[in-house]
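Subset of chains shown; positions unchanged.
The first chain written gets the first letter, and so on, giving A, B and C; residue counts start at 1 in each chain.
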């Protein structure tokens, strides 16, 4: 956004809608107003364990994201450009793509143990097929003309990937990254409530069992706020830089 | 030098080339003429090794340069980066000098999408000339250029042919270009196409053009 | 040196009240072991923890433990609570007995294999010749959702876990039938502890004293909670009680669920198991249908 104020205004509108809805509903235990969340949020932030749990979750999200994107992109590129390989790996992709998160997570915990490795492995395994699917579709549309050009001029592998392939995959990759980080964070939540003793997912599930909707929202929105920040500070500026040529 | 011996090239049921054989030595330039759709670009792609699906064999050197029929630039990199990324050893100064010679130095830092088609074509020429090719392939390189600019580009090409002495292959519809650059001319014709001498009516050059009106 | 007992617990579970009391009063050290807690947000996680060897003890209901044992797992069961649920209806509901629920909607927290639900089905069958499952509509859902939809009147009756029931009662809902009433009517022993601590035999073999000391510590905590009001005050922050009414209801229901000391009535348990097999089927009790021997830990 050239105009951060538009972003801000738009969020204010959303909050306004929410306040109106909660006033209409009139049951703060089910739909509390965002204003009513400010105080518990502040308390959890300064006095409570929010930062600790947020940190744990973020660390898990970041690590799994990096791993899943790297492996998924490599796999997707290979499958998208080599039909022979694709034929063989595609059914596996379908199987892992459709394996329920719950099942995969439980199996990981059972096989690897109830530890951090298993948690990360579960998330990564959950997400790789997703990334691979998206990247594969992108790789199938790589321009044969640019490939011919690179072949003729004997471009090396790394510059070729970086300057010819990557920019073509740009939209698919940012799409995959953006929806990917969201999906990963959702899986991390499940991973946390199924077998970790900390993290936002652990807290959300806890407060859900206590039927404390405001606290559930406080924890959910703390991560969303973080994501909004990351969007505004990193994703969007970098995307803007990378796609400058389109708008020029 | 290159040695081409194509027995046949098909696209499915469509036979495009049959028995196309020729050689081009260093410093030589072979012009290939022929009607639209006869198989000229297909032949060039075979020679360059882009399309490997044919019967026959082709010997070619390692360092190629190819001016495609369409500019085929990296739209997400600036004009000068389109030279620098493709040629590893190229210095920025040398690249800029090449942009100057093709008359698009003022466009060095803009993206190809911000250039006119003629400017993009010249960038593609600059890219081909920026290396030291042993084999230079040109597929109608001077279309979309006004006569003055085309003249400059012809000069530039002639200089390169003289200095670097690559084996060169030129596809063109313009007899003047062929006259100016080529040491030999052949005509691609027939279905499937094969190479033959250029018909007499053609070699007259400008006299032909008058028949057009 | 002192063995460490790692307990995998549901962070919101009532078992924390007892384990916290043990730690707070040093009953673990007094009995020669160290208790550490591993809180999780889901029951399934505690199962995975013990199964995977990351924890040594968890809380589970004995039917589940029995089935696992029948399937070859070396689980043993140490009584923790006899607390059972009940079915509640809104204060102004016309229903006076299960028979009045015909054609109504019942929200059930534990799913179709919930013990309370199965006992109530058996009870309805015996008392009124009624097939409760066939003649009512069931809505299964997560405990908090059942809690909320019952309060909102979306369902006509609800069966929930006991700490949610305590809150529902505190919010003015009425107990239609208690499961202990139903089980008595069915001739079941009301003292059979439904929930218990679960250890692996392999673990107990390595730490032969743990079972006994753990049992002692648990009893000490229960005795203290039963006799000393101030012990509860320490627990109040973790009990999530919004009002004194809720707090007292939770306390009362907890103490009502403390099992008698001494060994479990195994014949009674076998009868119970048989009944569950009739209603819950193979899914619930495994394919043997017989209570596996050695399930109940011998501590006295």
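Heads up, the rule we're going with is that contacts are C-beta pairs under 8 Å (C-beta built on N, C-alpha and C of every residue); 3 or more make two chains touch, one makes a residue touch a chain.
Predicted, not measured: the structure shown is a model, and the values here were computed from it.
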| item | value |
| --- | --- |
| Complete complex composition as a label formula, though a single copy of each is shown | A x2, B x2, C x1 |
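By definition in this document, only the chains that are shown with their structure count from here on.
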| item | value |
| --- | --- |
| Intersection of the contact lists for chain B and chain C | A |
| Identity of the most central chain, Cα criterion | A |
| Chain located farthest away, centre of chain B as origin (C-alpha) | C |
| Length of the line joining the C-alpha centres of chain B and chain C, rounded to whole Å | 83 |
| Distance from chain B to chain A - Cα centre to Cα centre, in angstrom | 47 |
| In chain B, residues with contacts to at least two other chains | none |
| Chain A residues counted as touching two or more neighbouring chains | none |
| Contact set on chain B toward chain A in their complex | 45, 48-50, 62-66, 68, 70, 72, 74-77, 85-88, 110-111, 113-114, 127, 131 |
| Contact footprint of chain B on chain A as seen in their complex | 145-146, 148-156, 159, 163-164, 167, 170, 242, 245-246, 248 |
| Chain C residues touching chain A - in the complex, by the definition given at the top | 10-12, 38-42, 44-45, 48-49, 51-55, 142-144, 147-148, 240 |
